[in-house]
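Only one protein chain is missing from this complex, and each of the others stays in its spot.
The letters A and B name the chains in turn, as written, and every chain counts its residues from 1.
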Amino acid sequence: MIPPSFDYAAPTTVDEAVGVLRDAGEDAKVIAGGQSLIPLLRLRFAAPSTLVDLGGIAELRQVREDGDALVIGAMVTHASVLRDPLINEHLPLLVSATETVADRQVRHRGTFAGSLAHADPAGDLPAVALVLGASMEVVGPSGRRVVPASEFFVDYLTSVVAPDEVLVAVRVPKQGSWVGAYEKFNRVAQGWALVGVAAMVRRDNGSIAEARVGLTNMGSTPLRATATEQALAGADSREAIGAAAARVAEGTRPSDDLLGSADYRRHLAGVLTRRAVASLS
Amino acid sequence: MTRVSIKVDGVEYEDDVEPRTLLVHHLRERLGKVGTVVGCDTSNCGACTVLMSDADGHQQGVKSCAVLAVQADDREITTIEGLSGPDNTLHPVQRAFHEAHGLQCGFCTPGMIMAAVDLLEENSDPSEQEIREGLEGNLCRCTGYQNIVRAVRAASEEIRRSGGDAEPAAPSPLAGEGHTPDSGLPRQSVPDETIPQPVP
């Protein structure tokens, strides 16, 4: 099918983009890689008045080092994440999770920041951003603000980014001594996650000193499994990891849908958490 | 209407397009590149895969149904029609699909071949599993994929043997008299009905 009509703007600076968004009003929308937005437009599930294309803003394509963090520009694609030497060195979890996103062609166009802004609870990267402790740089008519990942996701397909704002970059602290794994469970290779678990641990002489567990598709936003994280601290055996993992669904509200029931999702989350954490020993 | 300039299979085109025009429709309906097809409306099937240069000029596989024509402004595109060499010599991947019986109805084939070319450019010696995963964005209903995987393996061997990489052969420059706008095919061998006609 064919999208409904809209106007199109291709700004070359962030300020210009924000200006267009402000002038175009509520129904204007940013387009980054378009890999989520264009399918929605084709099905006519979205009907923006204006699309503001970030593709022409060169600065948004950069990845740069900023002290103990990397700053990933809004137009850095999944494919660039996979290739980028800085990201490979400092954020191996982001790389391995990005490998599970969609397919090669989609990864060539879709962006890391777009995945976060889109705030699809089935998207793989929001939970990863959460455990990595990322924060989002958002620019709007009233200036720049920085929002930590824990406050960024509001609801199903809703983030804190206002219609006249642009997410310009994602600041991600280097993993340092943290190791991480992403376990995704889908029904076919190109399918979205039924459940995904992003786990990170920091070890101290064999046992887990600290852990973070982020969940994909266990609620209307990505979630942290705090009970499990706490129980993992100090865990030093398979049994202890298993017991901690078993608590992963506490406080989650997964949906019952075509892909799977809420019960099954809760069960899967436990298995995947155990496997993710166990793989990090 | 927005003016776009896109180089497709070696030929520069300038056109005014509605911003909502998908690249695949632009290719098919305006430029007559009907070799690239549409199989879905959710960007799952990969039938529309073409190579498109990114901002740094590096060609990579994209689903042309998930790109707006306006987003392709100033980019370079290679479709299945531009893959063969100047005198219609086949690209190794095309040849391998033929040799290994990697197609039946052939509808997925243009996209499958372009996706395979893209994959081999990044990984010139993929394992069977890497090929299977590398083609996860392309659906085929006919072949069960087995001979497609076999074809891509064979193509990778040929490409490595010949020392080249999977960079597509230079497409034929400009279509001359007696040819369709750009496919490089002699006009006589193209059925009339496949040549796009302007809508009244």
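In this section, a contact is a pair of C-beta atoms (placed from the backbone, for glycine too) under 8 Å apart; a residue touches a chain by one contact, two chains touch by 3 or more.
Everything below uses one rule, namely that contacts and distances are computed from a predicted model.
From the names "CDGSH iron-sulfur domain-containing protein", "Glycine betaine/proline transport system ATP-binding protein", "Carbon-monoxide dehydrogenase large subunit" or "Coenzyme F420-reducing hydrogenase gamma subunit", which one matches the UniProt record for the unseen chain?
Result for the unshown chain: "Carbon-monoxide dehydrogenase large subunit".
In the whole complex, not just what's shown, which of B:Val4, B:Leu31 or B:Cys45 touches the removed chain?
If we include the chain that is not displayed, B:Cys45 is the one touching it.
Per the definition of touch given earlier, which of A:Leu94, A:Leu116 or A:Leu268 contacts the omitted chain?
Checking each option in A:Leu94, A:Leu116 or A:Leu268, the one touching the absent chain turns out to be A:Leu268.
Among B:Glu99, B:Glu122 or B:Glu158, which residue is in contact with the omitted chain in the full complex?
Residue touching the absent chain, from the options given: B:Glu99.
Just the residue numbers, please: which parts of subunit B touch the chain that's not shown?
18, 20-21, 28, 33-42, 44-45, 47, 79-81, 83-84, 88, 90, 94, 97-99, 101, 103-110, 113, 128-129, 131-133, 135-149, 183, 185, 190-191, 193-197, 199-200
Which positions on subunit A touch the chain that was left off?
1-2, 4-5, 43-44, 185, 187-192, 194, 258, 260-261, 264, 267-268, 271
As a convention for this text, only the chains that are shown with their structure count from here on.
Take the average of all CA coordinates in subunit A, do the same for subunit B, and state the distance between these two points in whole angstrom.
Inter-chain centre distance comes to 31 Å.
Which subunit A residues qualify as touching subunit B in the complex?
1-8, 10, 31, 34-35, 38-39, 41-43, 51, 53, 55, 58, 61, 77, 79, 102-106, 108-109, 189-190
Within the complex, which stretch of subunit B touches subunit A?
Per the stated touch rule, the residues are 2, 18-22, 25, 41-44, 46, 49, 54-55, 60-63, 65-68, 70-71, 73, 115, 118-119, 132-134, 136-138.
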